[in-house]
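A protein chain is absent from this complex, but the other protein chains hold their places.
Per-chain residue numbering starts at 1, and chain names A and B are given in the order in which the chains are listed.
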């Protein structure tokens, strides 16, 4: 049974991935590597959160970096200015950002893709402007120091947050999976494929897009807030950088937006590369060039992602082994009937 | 007097906005492409103007002899070689990513070639200014405005008076119908892109006259420009020009009570308000309804 073997394969892959993520802290040779691991997991959560919108509906947001930054600042400000306990602040911040996503989505999602992208970029630019200029409230360019939630040594601090990010990643992935298999998710995917057609079949497209955008914003804000509690220092230039959003898009596209673990795989790939290049070559403008060229190549030649491209290749190799395509579909049909009845 | 000066400055600024936004509108009209890299090319042109002045010693205005044809060719190439490769079904989204990637690449290369140092063209007439009814206007700002007006008028004549302009408008309004009329829409689209990018070359030269430039400056331009084309009604050149004038003026006037930084928010407020209450824009542009 091809279905069962596939399921075992997928199960094993997930178990291996989970094990690798969980074991990493005890293998990390020094706190710096561990902190890089935290950053990569942060990217994994962000890319998965991005993929709620990008993967299901096909609407590409370049502004999710700003939503994360907003989550970070909201968390920080709630701790610093309102005196909330760290994790209560995190939860409230995520709710606030999700609430803000409602009017944003109303403006951006009522019409088709182009205005969504424009709004997403505008969001980054306007938030950078506001958070830099409103120094009395946000700390401006001096930054905002967020007190650490635990009194721990540096390696321990990293370790705890590493696992916190891993938990958040698990929740985000689970939520994505739940939607993926649901009627709601099928509706979203039909919007991605043909929005007019989906609407003509009775899918309330605007409401669906709005809901999933809000969910995505909530998860993004959680990741951003957790980052703020971990890193402890926020600077508008980095929190509201257009680059963050483009990294997320690159990760998700690279890994494949239609796959549950695509964004995670892309985040591990790109995140590791980013950290590596930062250590080896420092911060150079060539970062931008590399990101730009890579993004262009993916968009032009592998818009469905690298993982799916490899998958397709394997499938094609597999197919040549079998005698005919017709037979495969017939076998699959019998399989289908068994599953259905 | 301050008020009058602000109005004049707003008018001058609006002219440049109008020129640049008309380029963006052309791309959108032709292919439903939101061209994020437009302002990156603007800064590139400004850098080229600065470089030629700094190294070769020619007046920045003369750099257009090189940059305008160069950018035109680059625009044609961009459309024919890259954008046509994208699947039509996902063109709008993927073209945004592609042009975004190009913007990043251009910014990175500028940073690599010229470092992140801020640059400024120093000309004999840089600090010259004149007075009109008590308002003090820098000569270079006027030159920039005149450049923008000339380029816009040229564009207008091209669109309304020439056979190519007729073909371009037909392609924008109804591609299939244009094809039925015997128009080679692919070629027209390519040239349309070239013209769009050529406006960035003119705009960049104008910009270099009175602005300090640095590689990431293009992000300060793309936001307002995108706001302008949305407010103007995506795909409508006169709409974009009108929105550019209104918003440029508003920005200039708001600088008095709010300061330069906060005055910029007027673009984003206008963008959100337009999308929330009148997504088809305020100046024509029926295309926008479905995008």
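Here is the rule we use: contacts are C-beta pairs under 8 Å (C-beta built on N, C-alpha and C of every residue); 3 or more make two chains touch, one makes a residue touch a chain.
In this section, contacts and distances are computed from a predicted model.
Per UniProt, the protein behind the absent chain is "Branched-chain amino acid transport system ATP-binding protein"; the candidates were "Branched-chain amino acid transport system ATP-binding protein", "ABC transporter domain-containing protein", "PorT family protein" or "DNA/RNA helicase".
Between the chain not shown and the residues A:187, A:224, A:245 or A:266, the one that touches is A:187. Although one chain is not drawn, the whole complex shows that of A:208, A:247 or A:261 it is A:208 that touches it. Summarising the interface, subunit A meets the missing chain with residues 178-179, 181-187, 189-190, 193-194, 196-206, 208, 258, 329-330, 332-333, 336-337, 340-341.
Heads up, the rule we're going with is that only the chains that are shown with their structure count from here on.
Taking each chain's centre as the mean of its C-alpha atoms, subunit A lies 32 Å from subunit B. On subunit A, the positions that touch subunit B within their shared complex are 58-60, 62, 103, 106-108, 110-115, 117-119, 121-122, 125-126, 129-130, 132-133, 242-243, 246, 249, 253, 284-296, 299-300, 303. Across the complex, subunit B meets subunit A through its residues 28, 32, 34, 36, 82, 85-87, 90, 92-94, 96-98, 100-112, 116, 215, 219-220, 222-223, 226-227, 230, 234, 261-262, 264-265, 268, 271-272, 275-276, 279, 288-291.
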